[in-house]
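A single protein chain has been omitted; all remaining protein chains appear in their positions.
The block that comes next holds chain A.
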Amino acid sequence: MSNIISITRPSVKQAKDEDSDDMDIDEELNLNDAKAKEIQDIVVPGELITDDPSWMRGHGTYYLGEKTYSAVAGVILRVNKLLSVIPFKGRYNPETGDHVVGRIVDVTNKRWKVDVGAEHDAVLMLGAVNLPGGVLRRKSETDELQMRSFLKEGDLLNAEVQSVFHDGSAALHTRSLRYGKLRNGIFVSIPSNLIIRAKNYAHDLPGGVSVIFGVNGYCWLYKTKLDNSPGVGPKSSLERKFEAGVKMDAANSAFSPGMGSDAPNKLEEKASWDIYSDKNDSISATTKETISRYRNSLLALSNFNVAVNETRLAKAYEISLGYGDVSELVKSDIQKSIAEDLINDEKMRG
């Protein structure tokens, strides 16, 4: 049988390559080398990765006999003798210790179901949250009955992944003052693979705005907490403990009605109720505008596949100031130039 004839459109790519003839030859060579390596590491489903049986097969691979094949389109990752393929795109895969932002979707038997953008909903056990009445308080049946007064469907929270079950679903906990319900801000969802891994995911940004980059790609932009009350914020726990000690007296006098439990530490009682409050602080129009600008800058970066962290977001915000009004930033061409400006700026600094 003779070959199959197929006619495709002339590719635009080649035309672009011809344009770049005037590029410095050295640079071009280097670029080509780097590019060639990248292309080598890109695999597609069904592509043979290796026929050497000594490799261990990780995520994104499968094997037939001694041969290991890729199961997803992505980049090969080799760690010692472990071979895995990281997909270009895909749902968030929870790992213990991840700082995530999620939304409550269901309140069931002693647990909340939380949407974290993964394959399965994560669970937040009643026992894994701080309730009014101190850390050591036992959870009673009354607590079970009024779970909705703490967190109800639609509430946003940030939490840490406590453990991962064998099917890949996660158990969360909020047993730290860093975690808990989110208020005073706006929710932004970007692909999880655009979050740059870091030590800390909660940051203060210029302009009185703070951000939490959930590792799952859900982000929260909110007004920076100005007062010293404990709660979600980027402060170190040491600092907060110190402030809590100072505030002890004030808190004792201003006791808010609790849940009828005999709390040993009234400060914690108050703090916990603050955490579960649904009321936003008053936010000035300028802060709201700043938050919106940050949101649009973040979306601009994500729409053009630029990975983000706090420095990049702050820089993108700075660049966006040059493009006029906040409402201008939803235009695709402006988003594109923000993303390009950011990358160019980083290249200039090296």
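Annotations
FYI, a residue touches a chain if its C-beta (ideal position, glycine included) is under 8 Å from a C-beta of that chain, and two chains touch if they have at least 3 such contacts; residues count from 1.
Following the convention adopted for this analysis, contacts and distances are computed from a predicted model.
A single chain of the complex does not appear, and UniProt lists its protein name as "Ribosomal RNA-processing protein 41", one of "Ribosomal RNA-processing protein 41", "Rab proteins geranylgeranyltransferase component A", "Bardet-Biedl syndrome 12 protein-like" or "N-terminal acetyltransferase A, auxiliary subunit". The omitted chain makes contact with just one of the residues A:72, A:205 or A:313: A:72. When the full complex is taken into account, the listed residue touching the unshown chain is A:3, out of A:3, A:109, A:282 or A:327. Checked against the full complex, the candidates A:120, A:139, A:173 or A:315 give a single residue touching the omitted chain, namely A:120. For chain A, the residues touching the absent chain in the complete assembly are 1-9, 13, 35, 38-39, 42, 44-46, 60, 62, 69, 71-75, 87-91, 106, 119-121, 167, 191, 194, 303-307, 343.
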